[in-house]
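In what follows, a structure is listed as structure tokens, so that the remarks can point back to it.
Complex shown without one protein chain; remaining protein chains in place.
On to chain A.
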Amino acid sequence: AVALEHSDLERHQVDMMRQQRRLWVEGRFCDVALRSRDGKEHRAHASVLCAASTFFDSLLGGSFLEADQVQLGQPVEVAASDATVHALLEYIYGGQPEVPWEDSIELLRLADAYHLPALAAAA
């Protein structure tokens, strides 16, 4: 057997993240929709959300009502404003969102509840 070693693993990781983001921006292969309080839907990749947070892992992991909704293509309700949900996803996909002052507290609460400690620290 031959053990293959990455000649530049860090670069590979950065590139993978960038491509994930491109797919998200282009809206390809998205399999989850999050509906914010004001009724707007935000599409995303289940695999990326589960990787980003154990909260999403539990939510989409298959034992709860939401997982069935996702299976049926229905959106998942998120108790937050449109701007907050967008900022959350932007952050998960490696962007640097600008958040209006009035939404920042809500984002902070969400980051905490959704097990995204780095976002909580950033906000």
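Methods note: a residue touches a chain if its C-beta (ideal position, glycine included) is under 8 Å from a C-beta of that chain, and two chains touch if they have at least 3 such contacts; residues count from 1.
Operating definition for what follows: contacts and distances are computed from a predicted model.
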Legend entry - Protein name (UniProt record) of the chain left out of view, among "DNA repair protein XRCC2 isoform X1", "CUL3A protein", "Defective in cullin neddylation protein" or "Ras-related protein Rab": "CUL3A protein"
Legend entry - Interface residues of chain A (partner: the chain not displayed): 37, 54-55, 58-59, 61-66, 76-81, 102-103, 105-106, 109, 112-113, 115
